[in-house]
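The block underneath contains the structure these notes are about, expressed in structure tokens.
All protein chains but one are shown at their positions in the complex.
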Amino acid sequence: MKLQHYLGGLEGLDPISLETRIFVEAWEERIFGIHTAMMALSSQLELDATSSTFNTEWTWADLRKGAESMNPFDYFKYRYYEKWLGGISGYFVAKGYIARAELDARTKAFLSSAPAMPRGGDAEVDARVRKYLLIGDDPKRERSAPPRFAAGDTVRVADPNSVDHTRLPGHLRNKVGVIDSVYPDAYAYLCDTGPDGLGKAMPAYCVKFDPEDLWPGNTETNFTFYADLFEAYLEPATAS
Amino acid sequence: MKLQHYLGGLEGLDPISLETRIFVEAWEERIFGIHTAMMALSSQLELDATSSTFNTEWTWADLRKGAESMNPFDYFKYRYYEKWLGGISGYFVAKGYIARAELDARTKAFLSSAPAMPRGGDAEVDARVRKYLLIGDDPKRERSAPPRFAAGDTVRVADPNSVDHTRLPGHLRNKVGVIDSVYPDAYAYLCDTGPDGLGKAMPAYCVKFDPEDLWPGNTETNFTFYADLFEAYLEPATAS
Amino acid sequence: MERFEYSRDREAVNAARARALEALLIEKGVITSETVDKIMAIFATEMGPFNGAKLVAKAWVDPAFKTLLAQDTMAAVEQMNFATKGAGAEGEHMKAAINTPEVHNLIICTLCSCYPWPILGLPPYWYKDPSFRARAAREPRKVLGEFGLNIDPTKEIKTWDSSAQIRWFVVPERPEGTEHLGEEQLAALVTPESMMGVAIVKPPSA
Partner (left out) sequence: MERFEYSRDREAVNAARARALEALLIEKGVITSETVDKIMAIFATEMGPFNGAKLVAKAWVDPAFKTLLAQDTMAAVEQMNFATKGAGAEGEHMKAAINTPEVHNLIICTLCSCYPWPILGLPPYWYKDPSFRARAAREPRKVLGEFGLNIDPTKEIKTWDSSAQIRWFVVPERPEGTEHLGEEQLAALVTPESMMGVAIVKPPSA
């Protein structure tokens, strides 16, 4: 179980932060940019090769796996981009791009004097990054089979074992909802999630839930909750 | 849902702390003692009245409710007795024994100079506390009905809505186990937990779980997990 | 007990580490010294809430466009001639939730921070905050109240949680007293918060 995925509906929380800035510290912009460049230069994309030495895969799934595999108690201890910084640094070290000692030494140096940033690099690298941002990475595929459910069907959300990654929110597991709409075609996910069930292209649905079924006696009225869910996460609802 | 109750089986955690001390800061012993005195002086116990001005109820259930109602992200931020200190201080303020301002002022005073502790109090108060510790507070009651399950029965753990308190571990909800033993008589709980189902005396069971059912593909071999569960938390297992 | 402690120079270490990482990546030829700045420039001028605002304003003045936006969001977005032609990164499949006098829409991502980059840019901190993600799912009225938005109890709230590949945004209602305004002036009224459903669009006098 991934504690980090069981946020929906939690009680006893703080008032909402009204912080509308995207970055609250200057360094956060840098780690966001590094992540986006990694996504754009990732090896599985069908974009022109560049001189970048980045030759491995990096997608949202990798970033998310990092967040899901981190100590769940730390997840609630660190700010959003602090988690990115940890996950991305760890990736570059794990993949051998950078040695841990090298990163630590440079960090130490930058702590005691203003960062001296190197200059240079091929413009084609930045061109590819720009291209990726403008065209994206379309997960839509042709369907190999008709969708299992139709609008109006009652479904029960599955509760598969999650290993390194899942896209199933904890608050929906084992709950009953109604198919609100069936999205056209099929959607691949960025990686295979094993027994969790994602990977190959499959139909996706918008599923409607009565909040009273999700949080009995503990929610609001005149309110409907919709969630987009991959087909692997749905089962026909049978009387139990 | 109470995030704090979904610890069993979590992944990605730290190595075990080998801290064998009971208290790691001197003040922790004080808050433990205060809690124990409150339990002993609690109004529902059938012990001799004393001159203590404590005239409300305080049981483990109250302490636990505090831990369950605190911000779940803070739960993982604070050390064990820090949570007690917060919950117990809050109780004395909420019940009107102490004003928040009074507590804050005294805290501030003790921060800048060594605590000047008042002396005095009736020995009968301490006698009652001692008596409570030596005789306890027996939750066992006569059964009003025969137990619903017998050793060897297969049961499914219920997933009731928890409001302010529950004694059902999150990792067992919706899981299937086998009754290992039926405890004699029936057990009352310290408070009524509403739709969660505890309160009146009911049978309790030791239920045996195959860890492979709890954490498929992600546990150890030659290992059996047993949990004590109140009858309200169990349903007959039916093929699903 | 280190679990319960914080490093006291945490922000300074974060900042130094982020810059150290970037410096090493430049030196090792992974990215260039311009990469991060160029990405931020794209979000400043080509992918951002200024696109969403244009889309909303067009929907306000053109009922046929509004209908298309509701029924085939991507076809409508393509008409806008954005730098991304609509479907840029994180906007490959977007869906509009249209506010009406009867329904107020709210978008959330309880798992992370899914967000339609091409038309809304990057999400603000509150959207990524675990407290918002958790609370908006169960008590949206209370949450909106904290944003200063009180939705009439007779109006339905619909919350859209994006955990698959669709990225949602809200088309707020056109405020009263804006009949005289052109598309560009209308777009200037549309805030990112209104396209996430935690605000409504106010007339220029307000």
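Couple of notes before you dig in:
As written, the chains take the letters A, B and C, and residue 1 is the first residue of each chain.
As a working rule, a residue touches a chain if its C-beta (ideal position, glycine included) is under 8 Å from a C-beta of that chain, and two chains touch if they have at least 3 such contacts.
Just so it is clear, the model here is predicted, and its values are computed rather than measured.
If you put the hidden chain back, the residue from B:M1, B:M70 or B:I88 that touches it is B:I88. Of the candidate positions B:I31, B:M70, B:V163 or B:I179, contact with the hidden chain is made by B:I31.
Residues of chain B in contact with the chain left out of this view: 5, 7-11, 13-22, 24-34, 36-37, 39-41, 51-54, 64, 67, 73, 76-77, 80, 82, 85, 88-89, 92, 97-98, 102-103, 106-111, 115-123, 125-126, 129-130, 132-140, 167-169, 171, 183, 187, 189, 204, 206, 211, 214-215, 218-230.
By definition in this document, only the chains that are shown with their structure count from here on.
The interface carrying the most C-beta pairs in contact is the one between chains A-C. Relative to the whole-protein C-alpha centroid, the nearest chain centroid is that of A. Seen from the C-alpha centroid of chain B, the farthest chain centroid is that of C.
For the pair chain A and chain B, the distance between C-alpha centroids works out to 36 Å.
With centres taken as mean Cα positions, chain C sits 43 Å from chain B.
Chain A and chain C have Cα centroids lying 16 Å from one another. Within chain C, contacts with two or more other chains are made by residues 3, 130-131. Among the residues of chain B, those touching two or more other chains are numbered 14, 73, 77.
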